[in-house]
Each structure stands twice: as C-alpha cells, then as structure tokens.
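Only one protein chain is missing; all other protein chains are in place.
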Amino acid sequence: MSLLVAERIGVQFGGVKAVHDVSLSLERGQILGLIGPNGAGKTTLFNALTGFVPKASGKVLLENMDITNTPPFELPKLGVARTFQVERPFEDLTVLENVMISSFLKHSQPKAAKHHATDVLEKVGLLDRANQKCSELNLARRRRLEIGKALALEPKVLFLDEVIAGLNPPAQSEMIGFVKQLSETGIGIVMVEHIMRVIMTLSDRVICMAFGEKIAEGTPAEISNNPVVIDAYLGGGEDDD
Amino acid sequence: MEIFTQGTQALIDGLLTGGIYAMIGAGLSLIFGVMRLINFGHGDFVILGMYSAFFANKVIGFDPYLSLVLVLPLAYGLGFAMHRLILSKLLGASEQTTKLATLGLGLVASNLMLLQFGAQPQTVYADYATNAFVVPIGGLEFRISQARLIAVVITAILIVGLNWMLYRTELGRAIRATAQNRMGAELQGVDTKKIYAIVFGLGMGLAVAAGVLLIPLLSATPTLGTTFTNKAFIVTILGGLGSLPGAIGGGLLLGVVESVGSSVLPLIPALNNHFGSNYRDAYGLIIFLLVLLLRPNGLFGRTVKRV
Partner (left out) sequence: MIKNWHPMYTLALVIGLLALYPMFFGQFMNFGVATLLLAGFALSWDILGGWTGQNSLGHAAFVGVGAYTVTLLAERGVHPVLGALIGAALSSLLAWGWGAATFRLRGSYFTLSTIAVAEIIRLIILNESWLTGGAEGKFMPDLPKIFGFDLFDRKVEYYMVLLFVLLVLLFTHWMRYSRMGFYFKAVREDEDGAMALGVNPNKAKQLAFVCSAAFTGLGGAMYAIFLQAFEPETFLLIAFSIQVALLAIIGGRGTIYGPLVGAFLIAVPSEIFRDQLKEANLLVYGILIVVIVIYLPKGILGSLEYWAYRKNHPLEKGKV
C-alpha cells in the first residue's frame, strides 16, 4: 500500500485549467521531487493535495484512506503536513510558541507541548531563538521555523514548497542534509524545488510539470536527460543560486 | 386593493428616501473604492451635515437646501484636512487600524455635536418639508413629498457631477489610476497621497450633503450617527463595496425595503399588525445580513466594480 496516492488531479480557476490530469504516488521514506518552469502549477497542486484549493476532479488517498474532500485543518491529524512557499509564521508569537501550536496537535497538555516543541526546535537548530518573536528572524531561520512547525505535527507525509531556494550555499547544504535525514526517519516527502542540483541529489523520483500537466516522470538521471524536460526549461536552466 | 395603493405609495416614498440613502452610501463607496478604507465614522459625518444646516438656518437664516452651497466646500475642506493631518499617517496600516481610526474620528465629530447642540432633537422647518405634489395615477392619488423630490434631484445632480468629474477630467483620471494601482499611478507622476485626501474630502462632502438634505425631513440627534453609518454600510454592501452605480441601486433598494416593510406588513392580516414601522430599521438590517452571508460582493454584478 502506497503512503500517498493522487489520481488524475484537476484544478480549475474560472476557465483556466491550472492543473490537469496529474497523478503521483509516494512511498514511506521516499523523496519525490516536483519540478517545472514558473507557472507550471506545482504550488497549485500542493494546495490541491493539502486541501487549500478545491479539486475539480481526481482523488487523493492517504494509506488507502480517501482524503479528497477532507478540509485542510483535518489533514495534519491524519498525518499530512506542509510548508508554504512564502513562510507564514505567527509574527507576534515567539518561535517556541509557533512550534507549540503544532505540538498541541498530538500533545494536548501545555507542558507536554512545550517539551515537544523544544525538542523540535533543537532538531532544526532554533533553540537559541526560542523566545524571540518571529517578525525578527532572517530568511534561513524563517525557513527552519517553517519546517519545524510542519515537523512538530509528526507527519507521515511532508510537502515542502521551495525550502532551499534563496538560501546561501552553506545554508543550502545544511538544509539538504536535513531533508535527507527526515526521509530516513520514514517520512514521505514531496518537494518542489527550482534548484536542479538539489532535486537531483535528494530525490528518489522526480516529476516534471508544465502548463498544469505532468510531462515526465522518472529517476533523477532519466529526468535530467529527458528532452521534453529540457525543452520545457528552455532558457530557464535554473542551475543558479 | 388597499395593499396596492399603500404599496405603491410606499414604493414612491421608498425610492425618494432611497435617493438620499444612495448619497450616503456613495461617499462610503467612493472612499473604499479608491483607498480601500472602510470609514466607520461615515454616519457621524452625515449628522455633521444635519447640524451644519441647522446651524446655518438658526443662526444665519439660510434655507437648509441653499446652505449646501456654503456647507459643501467647508465639508470638503474638513475631509481633506482630516486625511492629510491624521489618516495619512496610517497609509500602510491594516484594515483594522483604519477602521478604528475612522471610528474614533466619527465619535469625536458626533460627540462635539452633542456638546454643542445638546441631546435634544433639533429641527428645521421648511415649507417644502410638509408640502407634497399630488400625482393622480389611474384614478388613485399618490403624494410625492416636495422635500424628498428636491433632495433626490440634488442627489442626482451631485452624483452625475461626481461621475462626470471621474471620467472627464484630469483629476478624475488621476483618481481612477490611483484606485486601480497606487504604485502605477505614482510612477505616472500622480501625487497619490494628495489624491487620497481629495477623495476623502469628496466622500465627506457627499456625507454632509446627505445630512443637509435630510434636515427638513428628520430632526437632528447625535445618536443618529451610528444609524446612518449602518445605512451607509447596508447601501454599499447591497450594491457592492466600491461601486458607485451599486450605491445608487443599493440606496434605492434599502429605501424601498424599509418603506414597503413599514407600510405593507401591517396590512397583512396574518401578521396581526405586529410588524410595521416599529421594525423599520430591522427590514433593511435583515436584507443586509442576508446579502453579507450569501452574496458579499453585492447584488449588482458579480465582481466588485471599482471607481
């Protein structure tokens, strides 16, 4: 039984088919990379799979349970967590308090939640900033907080939306290592990323999207040599920062 | 048959009152459409207009409707200054913040009126308030209150004038550009801060004008401020926040709903005369709630049309 299966997902905004007939499957401990030029529909697909955008068609199954119509706030309970491309910390709350909100999902007592959140902060390297308000964090820390909040939900499936782009090289390497570690704990990860080398290093399988459709699927090696993919990125060559 | 007569009379009255409501709503819609600012003190500015006309009448002896000539420019100036000096400091702030600031300004305005004129209702008597044109239609006679008719005519003139200004003058173009895209307008050389102050002044002018038009029909009391703010919101939500034609439609609809509700419901035997003009305000509020819940973008057109 696969961890996560999405069958023929379609998303429509007015007359525009933002996502059309996209299917994917994810196993435990597997990292699925999602690439494609800007506007390909990657984040829309994420939003559809995590309940933030209604699906015009298709099914989503989590360990064979149908979660197609589950509202977004019930998915964490079932084991699905996500980050947002533009981080969404609760600005007025401290770093610790932010993560505690997630911890409260599975630890309803305040002391337990605080304890759990502190552990998570340690894992993502933000313990020293625990009592700082989020509005003052720099980008790298905001990213780590974003992941920390998702991790504190103790998910089975984790959707990462561009957590590496925009970081400086040392931070990038750190993050890559971190994501690898996460998958080794058995979490299934679907990650959108623009930076080719990151996707190729981390992913077990890669899906490429363009104009809302899946245009290729395969191992990193297969994808990087696929003419259709190269074509879609014509001029893009997103091998930069 | 009586329902028909009463109903039609109520319809006429409602449309006439609705014209004034439209003016109240137009100012609010204009301000929102251009600056995305929800003026929670709008109704208090309407009673500012009422008291101004009262003052002009009692102290200077002006006919209230004529005092518009004097009061309108003053109102515009006040609105302009209010934005320039106070509201412009909140240009980047959240909706909640500006909501509170305008609420506060409205409170100050209405409480100053309270201090100056007292809590007792202040009335202005004008001939045209009690006179009416009698119009025979199909064997029945309908009354059209003179004051209301004049008010609607003045409203129409002001709104048509506003529309002309928006679509046929440089200033209007600048305003529309700012409403669409502030940064874009700045790049085109528009001083958007000044535009905001101008628009707020215009909105204030419209609110005050509505108050002036109302004074022969209604006594001025400071507590009316919130009632009028409610009416302004009902009108703009019905018509779609930011839409001037919507404000007109919304105003007319509100006027009719209140009028028909008050006059016709008592005639329905099953209701036992329980509901009539005592619940006048409630009819509009109920429609308002329904629209908020079911069609928050307004009843007229599916998208919120901007100025």
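As written, the chains take the letters A and B, and residue 1 is the first residue of each chain.
Following the convention adopted for this analysis, a residue touches a chain if its C-beta (ideal position, glycine included) is under 8 Å from a C-beta of that chain, and two chains touch if they have at least 3 such contacts.
These numbers were taken from a predicted model, which means no experiment stands behind them.
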Legend entry - Which displayed chains the unshown chain touches: A, B
Inset, instruction - Specify the residue from the set A:Ala113, A:Leu126 or A:Ile207 that touches the hidden chain. - result: A:Ala113
Inset, instruction - Taking the full complex into account, find the residue in B:Glu95, B:Asp127 or B:Asp191 that is in contact with the omitted chain. - result: B:Glu95
Legend entry - Touch criterion as defined above, residue of B:Met35, B:Ile195 or B:Ile237 at the omitted chain: B:Ile237
Legend entry - Positions on chain A contacted by the hidden chain, ascending: 50, 52, 71-77, 81-82, 84, 88-93, 97, 100-102, 104-105, 108, 110, 113, 131-133, 136-138, 149-150, 153
Legend entry - Contacts of chain B with the absent chain, listed as residue ranges: 38, 86, 89-90, 93, 95-97, 99-101, 103-108, 110-112, 114-115, 119, 223, 226, 230, 233, 237, 278-279, 281-282, 285-286, 288-289, 292-293, 296
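Simple rule for what comes next: only the chains that are shown with their structure count from here on.
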Inset, instruction - Can you check how far apart chain A and chain B are, centre to centre, with Cα atoms defining each centre and the answer in Å? - result: 50
